[in-house]
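One structure, pasted below without further comment.
Shown here: the complex without one of its protein chains, the others still in place.
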Amino acid sequence: MTKPTIVVDRLHIGIQGSGLDIVNDLSFSIAPGEVLGLVGESGSGKTTVGLALLGHARRGAEIKGGSVRIGDIEVLELDQAERQRLRGRVISYVPQDPASALNPALRIGTQLREVLDTHNYGKNAEERRARVAEMMRDVALPDTSRFLHNYPHELSGGQQQRIGLAIAFACRPRVIVLDEPTTGLDVTTQAHVLDTVRDLASAHGVAALYVSHDLAVVGTLASRVAVMYAGRIIELGPAASMFQASCHPYTQRLIVAIPHLTGGRELVGIAGHAPSPGRRPSGCAFEPRCTFAIADCRSEMPALRPIAEVHEVRCIRAEEVRGQAPTRSGEIPRDGSATTIQPVLSLQGVHAGYRRRTVLHDINLEIAPHECLALVGESGSGKTTLARSIAGLHGDRWGVISYKGTALARVARTRPREIRRSIQYVFQNPYGSLNPRRTIRQIISQPLEVFGNVRTDEVDGRVAEMLERVSLTSAYANRFPDQLSGGERQRVAIARALICEPSVLICDEVTSALDVSVQAAIVELLHSLQRDLGLSMLFVTHNLPLVRSIAQRVAVMSHGRIVELGGVAQVLEAPTDPYTSRLLSDTPSLEVALETAAVS
Amino acid sequence: MLERPGGTGGPARTGGIRMFILRRILQGLLVLVLVSIVVFAATQALPGDPARAILGRGATPASLAALREQLHLNQPVVQQYLTWATGLLHGDAGRSFAAQEPVSKLLGDRLVNTAFLLLCSGLISIPLSILIGSYAALWRDRPFDVVTSLVTLVFAALPEFVVGVALVVLFATTVFHILPAITLIPPGGRPWEQPIAIILPTLTLVLAVTPYVVRIMRASMVEVLESDYVEMARLKGLPERLVLRRHALPNALGPTFQVIAINLAYLAGGVIVVEYIFNYAGIGGALRDAVSNRDLPVVQAIAMIIAGLYVVLNLLADIATILVTPRLRTRL
Partner (left out) sequence: MAVVSQVVTPEVVTHRRATGALLRSALRLRRTQIGLGLVLFILAIAIVGPRLAPHGGNDFVGTPNSLSVPGALFGTDHIGQDVWSRFLHGGLTILVLAAAATVLGLVLGIAVGLITAYSRNVLDDILMRAMDVILAFPQIMLALVAIATVGPNPFTIILAVGLTTMPRVARVTRGAAQPVVERDFVAAAEAIGVPRYRILLSEIFPNVLSPLLVEASLRLTYAIGVIAALAFLGFTTNPGAADWGLMIQENYIALTVQPWGVVLPVAAIALLTVGTGMVGDGIARAAAGIDRSRGAA
C-alpha cells in the first residue's frame, strides 16, 4: 500500500476560551491521487477540519490537540511564518464561495501570480508567466492576458471557481482541501468543475479532501468517504460499501433522505437536529434520534472500530445495522392524466422582465386542481420570476394569468381579498421570510388579521392547530424566529401560508437552504399536506431528483422558456428536449455513481 | 441556489467613468443652484422688511428708501435672486452693509487664511486617523484599541468650542503658559509667518475630526480583515505584510472616503467657532461678525462658499470611491 500523503491523527478543535469541542478524535489518511470525501450536515464541523489541515482556525476556534502530518512535516508544530510557507505550496485550499474569496479590487491575473511569486515558483518571471498560462488551460479558461486583466466580478460563478482551482493547483501542492466548491453553481457548471478536479488530482498525484454535504456529488468523485456527525467521524470506508451497505444508523438515514432520479421514492427525513457544541450528550451523539438506540448507547461514546477491511464505524450495533439496510419504499403513485376539469391556474402568453430586459418569454402553463406541478430550472432560467408573477410580487408582467377563470391583476395588493387568500407563497430563505421582531404566533396569525374572518379568541386555537399540522408543538408560539432552526422556520412559513386555507400553494425553492435530512422532512410534510388538504401546488426547484418525491407533472425551464412539460416519470426517464437530457446527465446521482463503482 | 429577482440591472451604461464624472458634476451644480436658492430665500425672501431690520426703528423714510433701492428690494423676488446669482458668478457678491466695501475684497484675504488653516488640519488629521484606525483594527481588543476607542468616543462627543477652550485653559492661560491664546497676525501678514500662533487652532480642528475618521477606518478595516478574501490570501501563504498592504488596506479605504469628505466639510463649520475662540482672521470669524451685524451679503457669500466646498468635497469623495472599487465601475 502506498504511503499516505497526509495523515491526520486524533485532531481536536475547540471553542477558544471554553472547554467545548467542535471536532474531536478525528483521524484519517489520504493516499496520493486519492479523493477522500468528508460528508456532514451543517454544524458537523467539517469546514473546521478542512481549515485545520492548513493549520488555520477561524476566529473563536482553536486547535487544541492532535497531529496533521504531510510527509515529514508536522503542520501543527510549525510557527506562523513556517505555516505561511506551507500554505499554497505544499497544501492548498479551494474555498466554498469563489465570489467572496477573490479580492474584488485586484485583477485576477495579479491574484494568480502572487501565489507563484510568494513561493518563488520557477526560476524567473518568464517561467511564472508560462505557468499561469498553463494553469488557465488546465481549468479550461482563456490563457490570454486580456482575460487575466479582468476583475473577479466580471466573471461568472463557474469561472470564478475555476480561478480558485487554478490558484490552488498553481504550485503543484501535495494536498488540496476543497470546501464545498460547487455549492451555488449550476448543475452543468458543477459537473464541469468536478471533472476538472478529478483530472487535476489524478494528473498531479494530489491527495484531495473533498468536504461536502452533498452525498451524490461525493459519491461521483471520491473513492473513500468519511461521514461526520456532531464533531466526530462516525463512519469511514470505501464509497461503494458506504452507500450500498452502510453500518451506521445516521449514514443509512442520510442516504435514504437523498432524492433519487430513478424510481419514485418517498423521502424520509430525520426528526430533530444535530446537537451544537456544548449540547452534545456524553454517550453517542446520535442516540436521541436513532431508531437502533439501546440503553448502552447513552452511557459512553462508542469508539471508532473496524468492521471490515478499511471500513471503520462508530456504533456498538454496527453489525446489525449493516444487516438491516433500509428498504427503499414506495412509488409515489399517479401520473397526472389529462382531465377536462377547469384548471385552477392558467397562464397564457405570459412575458415578464426587469426594466428593459425580458426574462420570461411566452409562457403557457396550466395547473389542475389538487395537482402538484414542479417547475425546474437552473439559476437564471426565470422560474422564480414566474412564481412571483403568479403571486403578484412581480409587477413587470404582461400576458394573462387566470385563477379559476378570473384574470389576475399584476400586483397582489390590487387583487380582491378572496384571491389573495386563495393563492399563498412560501419563500426560499427561511432566515429572511419571518420578521425577526415578531413572535411565531404573530407571524402565523398575520393572514388571519388581514382576511379577518376569525374571532380574536379563536386565533390562538387556530395557531396551535396549524403548528400541530406542521409537526411543531404549540410551545413554539411564543418563540422568536432566531431561536428556531432553518427547518423549523420553514415549517412556520408553511403554517402561515396554510392557515387561511388557500387553494393554491406556491413553494419557491423552499428546501434549497436546508440540509439534506431536513429537506427530506419538509418535502414529506408538503407532500402529505397537499394530499390531505387537496391543495394545488407549484413546486419550484433546481433539484431535479427532488421532483420525483412530490410532483405529478414537471415543467422544465431554460432561459425564460418552458422547454419540456409532462408527467414526472416520463420526463425523467425519456426526455424529449436536449436541454432536459443534458440536465439529467449532468446531475450527480448516487445510483449512477454506485453502478460505475460496482463495475470498476 | 438563489435566483435573485432583484436583477443586476440592464446593460452597462455607455461611457463608463467619464460619463459618471460628468453626471456627478452636473448633479453637484444642481445642488449648488438649489443651495443658492435656499440661502437666498433664507436671507432675503422672508416676510418683513430687511431694510428696517438693518437700520433699526429709528430709521428715516428717506434712508429706508435709499437702502431698499440699494438692495434691489423693489424688484420682484426672482429678479433679485437672478441679480445676486449672476453677480456671484462674476465674483461680485455685493457690498457689505457694515463695512461699506465690496464683499469680495473683504473676504479675499480671510478666505486664504481659512483655507490655510483647513489645509493644515486636513493634512495632519487624515493620514493620522487612517493610521490609528488601521492599527486599532489590526490589534483589535488589545490595549491600544481599547484606549483608542475610549479616547475617540470622548472627543467625538465634545463640541469643538469646548475642546478649543479647554486647550486654551490648558496650554495658554491657566495650567501652562506656553502657547498664545489668540492668533495675533498683524494686518497684511500671513498665518504661516507665525507658526506658533496656529498650533492651538489647528490642534482643535484636528481633535474635532480625527475621532470620526478613526472610528470609520477601524470599522471598515475590521470588516475587511474578517472577509473571505483576506482569509483566502492568508491561506495562499502570502506574508502578512502583503496581505495588509495589497488586500486589506485598499478595500478598507473605499468606504472611508465618504466619511473623510463629510468630515472635512464639517470642518468648514467647525472653523466658525474655532476662529472666534482664537481671533483668527478667517471667514469663520467674518461670518460670526456678519451675523451679529445682520450683514446679509456677507452671510450669503460665506454660506455659498461653505456649501460649495461641501459639494466639491463630496464630488471628489464619490469619484475616489469609484476609482478604488472596480466592482462599481461596471454598473455605471
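Read from first to last, the chains carry the letters A and B; within each, the first residue is number 1.
Criterion: contacts are C-beta pairs under 8 Å (C-beta built on N, C-alpha and C of every residue); 3 or more make two chains touch, one makes a residue touch a chain.
The model shown is predicted, which means the values in this text are computed figures rather than measured ones.
From the options A:S27, A:S402 or A:S471, the residue with contact to the chain not on display is A:S471. The missing chain, though absent from the display, is touched by one residue of A:V321, A:A391 or A:A464; that residue is A:A391.
Screening A:G65, A:P142, A:P436 or A:P578 for touch with the missing chain picks out A:P436.
Considering the complete assembly, chain B touches the hidden chain via residues 6, 30-32, 34-35, 38-39, 42-43, 46, 50, 153-154, 156-162, 165-166, 168-169, 173-174, 181, 265-266, 268-270, 272-273, 276-277, 287-288, 290-292, 294-296, 299, 303, 306-307, 310-311. Those residues of chain A that touch the chain absent from the view are 266, 268-273, 279, 391-393, 412-413, 415, 417, 420-421, 424-425, 427-429, 431-437, 443, 446-447, 450-451, 468, 471-473, 475-476, 478-484, 488, 491, 493, 496, 521, 524-525, 528.
Assume only the chains that are shown with their structure count from here on.
Mean C-alpha positions place chain A and chain B at a centre distance of 51 Å.
Chain B contributes residues 1-3, 5, 7, 9-11, 226-229, 231-240, 242, 246-247, 250-251, 324-327, 330 to its touches with chain A in the complex. Chain contact summary for the complex, chain A toward chain B: residues 51, 54, 56, 58-59, 84-89, 92-93, 95, 97, 100-106, 114-115, 118-119, 151, 153-154, 167, 184, 186, 354-357, 378-381, 383-385, 388, 394, 428-429, 509, 512, 542.
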